[in-house]
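Removed: one protein chain of the complex. Kept in place: all other protein chains.
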Amino acid sequence: MLNNALYRLEPQAGETIDRAQTFTFTFEGRAVIAHPGDTIASALAAAGVHVISRSFKYHRPRGVMCMAGHCPNCLVQVGDEPNVRACQTPAEPDMVVKPQNVWPSLKKDAMAFTGLFSRFMPVGFYYKTFIRPQAMWPLFERILRRIAGLGKVNPATPPDRYDKQYLHTDVAVVGGGPAGLSAALAAAEQGATVSLFDENPQPGGHWRYALPAPDDGPLPDLAAQAEAHPGITVYPETTVLSCYEDNWLSARRGNRLFKIRAGAVIFATGAYDRPLIFDNDELPGVRFGGAAQRLLRLYGVQPGKRAIVVTANDGGWRIAAGLQAAGVSVVAVVDERPESEAGAVSHVLQADARVFWRHTIRAARGAGAVEGADIAPLDAQVRPQFIAGDLIVINIGLTPANGLLYQAQTKISYNEDRAEFLPETLPAGVFAAGRVAGSHAGATELAEGRLAGRQAAAFLGLAPAPPSAEITALAGQKAAGPKRSSARVDVPGSQKRFVCFCEDVTDKDLETAIAEGFDSIELLKRYSTISMGPCQGKMCAANTIHLCARHTGQSVAQTGTTTARPPLAPVSLGVLAGQNMEPVKRTALDAWHRANGAGMMVAGLWMRPEHYGNPPAEVQAVRERVGLIDVSTLGKLQLTGPGAPDFLDRIYVNKWQKLGVGRVRYGVMCNDEGVVMNDGVTARLSETTWYTTTTSSGAGAIFEWMQWWLQSGWGGEVHVTNISEVNAAFNLAGPRARAVLQKLTDADLLNEAFPYMHVRHLTLAGVACMVMRIGFTGELSYEIHCPTGAAHYVWERLLDAGRDFGIAPFGVEAQRILRLEKAHIIVGQDTDALSDPISADMAWAVKLDKADFLGQRPLRQVAQDGPAQRLVGFTMARPGLVPDEGLQIVRPTAAGPEIIGWVTSSRHSPTLNQTIGLCWLPAPLAGQPGATFTIRMNGKLEEARVHHGPFYDPQGDRLRI
Amino acid sequence: MILLNCPNCGPRNVQEFRFGGEHNPRPAAPLAVDNAEWTDYLFLKANKLGVQKEWWYHRAGCRLWFLAERHTQSNQVLKTYCWTARPNREGETCVE
Amino acid sequence: MSFKLIKQAFSSGQPPPMWKPQPLKDRYDVVIIGGGGHGLATAYYLAREHGITDVAVLEKRYIGSGGSGRNTAIVRSNYLTPEGVRFYDESVKLYGQMSEEFDFNVMFSRRGHLTLAHTDGAVRTMRRRAEVNRLQGVDSRLIWPDELARLCPPLDLSDHPRYPVQAALYHPPGGIIRHDAVVWGYARHAVRRGVHLHQLTEVTGITVEKGKVTGVNTRRGRIKAGTVLNVTAGWAGVIADMAGVKLPIATSPLQACVTEPLKPFLDVIIVSGSLHVYISQSDRGELVMGAAVDPFASYSMRGSFSFIEGLAGHMLELFPSLRHVRLMRQWAGLCDMTPDYSPIMGHTSVDGFLVDVGWGTYGFKAIPVSGKMMAQLIATGQTPDLIRPFRLSRFEEHNLVGEKGAASVGH
Partner (left out) sequence: MTELYKQTPLHAIAAQAGAQFTDVDGWQLSQRFSAVEAETAAARAAVALTDLSANGKITIEGHQLEALTAAVWQATAPAVGAGAAADKAYLWRLRPDHLLVTTAPEDVVATLTRLNRAAAALDGLLTITDLTHGRSELWLVGPASAEVLGRLCGLNFGPAAFPNLAVRQSSVAKTAQIILRRDIGQTPAFALLGAASLGAYLWETVMQAGQDVGLAPLGRQAVLGL
């Protein structure tokens, strides 16, 4: 058990922990006491645990540095979850927290030895190693992969519930600090609906933990006003992740993802501490001013016992005063500035605190944690002075949190005077206020927030625009305001000075990379991998630009920035995926199929019965008796109006003008490249009403294709209506089909009254149906289209009526065998993205003498030149051998096997007891029935023979009984 | 996610629509044009870096095919309108 | 441990630069527009195999700033058509020798490439590709869930997902490579052999007189040239317009993303044909993921939220245990999409103005062989047989290459 009281202070005003309750969680096996409201990091800090992780490359010890989720130094594994930011994640009872990528333990990490060989591991070293011998590279790679990565994925991670919520708001305010709160209030007062997003449990921003400047005056309780205002909805614990076109934002709260369409967006995202680069600048115990104040004020934890405060602004002195008031002894304050530039600050310190003006830190010293710092004057080259202490507070400047402004395509430029990258040109509907826009005094932040709120309301037309005089006045107020950020980014030294904490990149590495030719900011990033780690440049991007500018002799502005990419903060795949929504289409008979032994198969978005246990038996039932299949998945389109025949003539290769009422015709549809797009039968139900079926997969696409031609210029007097789901459809097929159907209707079903390729409206068992006599299976068959609601009833009446005739349901597999026995093609299987109907053995359907139709020009060419390749039937020399679909047809030549075609369909035919199939062959070979060729099967060439026409009932007599 | 102003339904997320490609009218008499013009229609593309006239289909909505003028660099949509000469929602005749 | 590294360890000075800046001449025999992998490889092979060194590579930003630096670095040759397979297989072989040839480790990691089939139609296409591959001497075969489970344990092979995995096309030689290293390798060795590399030199116009190209205009002045090669995937149409050449290309963004680094657990590349997503784990432990091309043409590289939403949904169908894994960054590159998913290489109607474009989502795989072939074409004036199927004139000859089946779903 770790002693929880070691660094816990007396209750602090405004702290967010509940001291009355405690619970424990484990860190590296040891129990840690925490209060509700503690994060993992605050509880560990209270228990005096300084080292939480090890760095990626040199495995250097790392601890809490920013306490704001921006740096990578507190990444831990929490149960199944890798790469958790300990400083942002609330501690919970019985959490199992472990350090990542360390062995055997955090304290004694074996990989720390790499630090000794850093001389041999300069920037880009992996490009210069493991080159020879090439064969050894896989072995080296396996070693590299074992030491790579941080957290672990548990293959047995249990599922969890995630969801998403769309939001619509006039004004979205990102950041609930002083500027954000005043902006929200100002916009709401103009009548806008406002959504305010803040990543912390309570809004208030830096006012929650920072000691306000003396001239800030009493701090109005804006958070309470915002929460009370009817026009404002506050979303706490919600991190805005991205901003895309037309103010489309995303944000996360726990397992919920918000997708927000905002009329206007105000970014009041504040700023966070910018690191200073010096020797051992990432030693545990080096903490930013923000981190020290958060630990102190929010969690009542001493950031250290004896503090050395390194600063360049009056804020550093307020932090020293705050630490001192909480019982932390401040041993020294080191300020870059001359005393003349500081405010009246030095009086606040305890007597024995040492003050250094025009000084900075040269190095952090200590084994595994801070034991002191080397301080040196800026204007003289003298030996640094060591000062003992266990806490180094770095408060030399701020980086505006402008990631979302960059994403919103804001033009941001470097302000030399204030040493910060500030917004210069904001896109329409995007506004910025507060520390992200360079305001560093309480009053200015509030004023800029109010102004942004009124500008946003004006942009939405809810209020007049604020006068430009007010805008220029505020700009003057900001320019005169206090400067927080030092222009100095680094202090030369003799040990390692880390610019990028995620990837362990030092300033020397950058200098070497630039010398090697990687002298643009983007090339520098890709070669050194700087800013490519978990913090995505929050800690290192600004400093890298300064160093790159220095070594390339360019200005900071010329150096430019790397592209800021979403998401602003890492977000889990579970949150991004949300609730699992994968649409699935079920026919009206779905439940019946599953209850009657059907093996279901995926067919596009549909689920269909593939078989009912024995496909050959199902084939036999259709050939000898009668079978019933559910074909409800077919596309069904209704064409109405006098313009229908012309339209059909234009989109099909067939002719339709003279198709009589009550007749049905098989049609093939092509595009203007002459490629087969779809096929199906079309029935003329009346003078001006047609009923077209399409393949299951083509249903939606063909409707859109027809609408395209209708609405873009070919629209005669015709409507196309998608009625695919209005009717279910079954195919009653087999020699006894008529007998079965006759039991459900007293209509005359004999050939003369109801011939092949005709359509009739029949009442079956009291249900009005449309029935077509077509022959995909090659037997006498009736395709019954009945209202979907009555499908279950009609299906069961058909099965009842068919029981005496040995009726059996059959699935897609049996249907594929039956159609193959008739050599009928399946578009999309026997044809692909280059097949035309003439080559696919459907020349009979192509009526080239028609007026203009889709595909006419290329098909005339194919008809004239003759197809190069043709789709034909084949049988095998050894009848028992069934070549898998997709096998290649190969002609042995001197230069080795030459591919001349491939097998598109193949089955063993139970009816003919031999192998049958369809394949593509060169036209000359395909034109000779009986000609032989070879299919490559398991490395051997197996002989096959060309077969023309259907394998079964070539004359089609059985269709017309 | 850009907003596309469907002439019938008003502004909607682009995910509701299907892109129909740059405006590329089919030759009035395909058999009469030479191979170069036919190849240009079938395969070649202006693929403009700038404001492009293109087709969109409101697949999840009212199933209207309509034209848009969008800058292909910023994805900013300048205007949308129907092809045929019939009144759209605002009553203004949108003539192609 | 290479000798270079030991020397660098003990010398106080900086290592030698990869490429030195050179003067911009007003005339070159060959001007290559586009400083990505294809352009630099062409320059390299012109110098190395044909002794042509009066060559300038003009890049408007920094080398590798286009597609070469934005792809997910998958190298494979399991294509559908014989022409495609032969071409990409030559590329895989060249990648295999690259580290030694450049004395620069491009980290080509052959780890096996698996294209999942979730429908019977997809199984048929995978078998077709496997058979075509094997006939071209390329190692690909159809495997079933039992073997798939051994190769990729984290994959969910149950019937729980919406589209259960039925089979996969296993292509052992497929792998991933450090794409930037390929660009830098070619740049260093092209410059070392005398080629001039000019970054931040944007081409603003191409001059053509009497049907023959005579040079280019750039932001840094006019350059005369005998041959001008357009190798600017994504902007191919913009550059071709300057020469009055119209291409069968629509530019669409292709997006990708990367997760925070994880202890490596995924040692193969997984591509799903039906779900249009793919994933591999880099040697730094990041999961690199992508999907199909964007649903509408655009030159915007801003990326979209719907891309990472859709990708996450499908990825969790394949790997449910990844739900905690955090996505760290998304980006986009631009792709030239052609009607038959095959590239466009060779002559155009303007004499001396050549193209090596139309690379869709699979240009990176072809860098070495394209460079070699374009160099041979420029040097000899004859189109090599290997790339004849990809000539621009194939569209007016209606002789398309049928890669649509493989490439449209593969990555």
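Chains: A, B and C, in written order; residue numbering restarts at 1 for each.
Here, a contact is a pair of C-beta atoms (placed from the backbone, for glycine too) under 8 Å apart; a residue touches a chain by one contact, two chains touch by 3 or more.
Note that the structure is predicted; figures quoted are calculated from it, not measured.
Peer 1: Which displayed chains does the hidden chain touch?
Peer 2: Result: the unshown chain touches A, B.
Peer 1: Just name the one of A:104, A:230 or A:583 that touches the chain not displayed here.
Peer 2: Once the missing chain is taken into account, the touching residue is A:583.
Peer 1: Determine and list the chain B residues touching the chain excluded from the picture.
Peer 2: Its contact residues with the unshown chain are 8-10, 12-13, 15-16, 58-62, 64, 86-89.
Peer 1: If the hidden chain were put back, which residues of chain A would touch it?
Peer 2: 161, 163-168, 259, 261, 579, 581-588, 590-591, 606, 632, 638, 640-642, 717-719, 721, 723-727, 766-767, 787-790, 792-793
By definition in this document, only the chains that are shown with their structure count from here on.
Peer 1: Distance from the CA centroid of chain B to that of chain C, rounded to the nearest Å?
Peer 2: Here the centre of chain C sits 31 Å away from the centre of chain B.
Peer 1: Measuring from the mean C-alpha position of chain A to the mean C-alpha position of chain C, what distance in angstrom results?
Peer 2: So the centroids are 22 Å from each other.
Peer 1: When the centre of a chain is set as the mean of its C-alpha atoms, what distance in Å lies between chain A and chain B?
Peer 2: About 28 Å separates the centre of chain A from that of chain B.
Peer 1: By residue number and range, which residues of chain C touch two or more other chains?
Peer 2: Where chain C meets two or more other chains at a single residue, that happens at 302, 304-305.
Peer 1: Tell me, which residues of chain A touch at least two other chains?
Peer 2: Only 244-245, 248, 673 qualify.
Peer 1: In their shared complex, at which residues does chain A touch chain B?
Peer 2: Going through chain A, the ones touching chain B are 244-246, 248, 261, 672-673, 704, 707-708, 711-713, 715, 852, 856-857, 860.
Peer 1: State the interface residues of chain C toward chain B in the complex, per the touch definition above.
Peer 2: 235, 237-238, 246-251, 295-300, 302, 304-306, 339, 395-396
Peer 1: Hey, which residues of chain B end up touching chain C in the complex?
Peer 2: 1, 14-15, 18-19, 21-22, 35-36, 39-40, 42-49, 52, 54, 72-75
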